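For this depiction, one protein chain was excluded, whereas all remaining protein chains were kept in their positions.
What follows is subunit A.
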Amino acid sequence: MIHSLFLINASGDIFLEKHWKSVVSRSVCDYFFEAQERASEAENVPPVISTPHHYLLSVYRHKIFFVAVIQTEVPPLFVIEFLHRVVDTFQDYFGICSEVMIKDNVVVVYEVLEEMLDNGFPLATESNILKELIKPPTILRTVVNTITGSTNVGDQLPTGQLSVVPWRRTGVKYTNNEAYFDVIEEIDAIIDKSGSTITAEIQGVIDACVKLTGMPDLTLSFMNPRLLDDVSFHPCVRFKRWESERILSFIPPDGNFRLLSYHVSAQNLVAIPVYVKHNINFRDSSSLGRFEITVGPKQTMGKTIEGVMVTSQMPKGVLNMSLTPSQGTHIFDPVTKLLTWDVGKINPQKLPSLKGSMNLQAGTSKPDENPTINLQFKIQQLAISGLKVNRLDMYGEKYKPFKGIKYMTKAGKFQVRT
């Protein structure tokens, strides 16, 4: 299956290599570099590259290319999904997944990779098990280790691998038993020029942070489970129970995990919480263009819209922009032509706007496309689909846990065409 893995940074240096079978020379990456050169941007590098003797499958995350080398037929998604799992594991271990972090913790990284695959076939990819095998570095542990010479490798044998609930560590103990659930919904939408919705969907996830002693068995029920149309579960969720009763019943992994992700059925109309008024004009004759956008709330269920951020990729012909925002800060990068306006909160009494003019390259004709506007925002304490958790119960343990549920709505891929 997976032969080798190369980690390549933005400037094209291979800064880590790992082989699970015989060694594959790093010169195989030359094919990758060629493809990279051909693609104008990093995300346009094809995820699957065929070379005379190998196939290179790569993912690009956190400005690092993770390039897997394979030699024989294997489902490409198998490899890609695995690579993403590797990145998630690193993130889980080190907080962030960056070149510096990986270089600093190269030994831990190597040990983790060693455990994740055996002869190129995934062995332990569950982060709870990995953490039992190799403890993640913390500042305290690093200090202690340097003084006492003790190690990162767990000295107990990882019994989790043998258990029937492989995702949960054994012998978990906490003084404060807490279980937090975040219901996060994202609105993906395309709004056309006139402000009508072309497509809008709600994607939701429930992320959990469970710190409970022992082997708790949780059930989570919803007030309106019919809203959920298409769901995918963490392996811990008992599917049968969901099918018959629409209740989530599970023995949770320890720590942070994604319990489920869902899609709200298309029959429900999606409330669009913001609108954008725009007037972007390039005049044929002059080298000046007009730019004016206003953002306002719409169907917010009485909640404030926060963290509003507007980005827009301007056409190449735009040399510079002189704009004045009514609130927040804005930046225009004349090289990448990217306009960013960090708006902040929307005050319905005084709608934020950004007005001004654009300097166009003299002599060239006006660009034929108006830029699209990408919008980011957050609304706390609101699940836009109306999904509500009914109750959370715990069985199997005797203590009373502290339970918390938080709702949030965010913009996903929210685009306004102008």
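What we mean here is this: a residue touches a chain if its C-beta (ideal position, glycine included) is under 8 Å from a C-beta of that chain, and two chains touch if they have at least 3 such contacts; residues count from 1.
As a convention for this text, contacts and distances are computed from a predicted model.
K.L.:
What is the missing chain called in its UniProt entry, if the choices are "AP-3 complex subunit beta", "Dihydroxyacetone phosphate acyltransferase-like isoform X2", "A-type voltage-gated potassium channel KCND1" or "Auxin-responsive protein"?
P.N.:
When "AP-3 complex subunit beta", "Dihydroxyacetone phosphate acyltransferase-like isoform X2", "A-type voltage-gated potassium channel KCND1" or "Auxin-responsive protein" are compared with UniProt, the left-out chain turns out to be "AP-3 complex subunit beta".
K.L.:
Write down which of A:V100, A:L123, A:M223 or A:I331 is the residue touching the left-out chain.
P.N.:
A:L123
K.L.:
To test your reading of the contact rule: which positions on subunit A touch the chain that is missing from view?
P.N.:
So the residues of subunit A touching the missing chain come out as 1, 14-19, 21-23, 26, 41, 43-44, 46-48, 50, 55, 58-61, 70-78, 80-84, 106-107, 109-111, 114, 118-119, 121-123, 125, 149, 151-153, 155, 157-159, 161-162, 164, 166, 188, 190, 192, 198-199, 201, 203, 217, 219, 229-235, 238-241, 243-245, 249, 258, 261, 263, 313, 315-316, 365, 367-370, 372, 374, 395-396, 398, 413, 415, 417.
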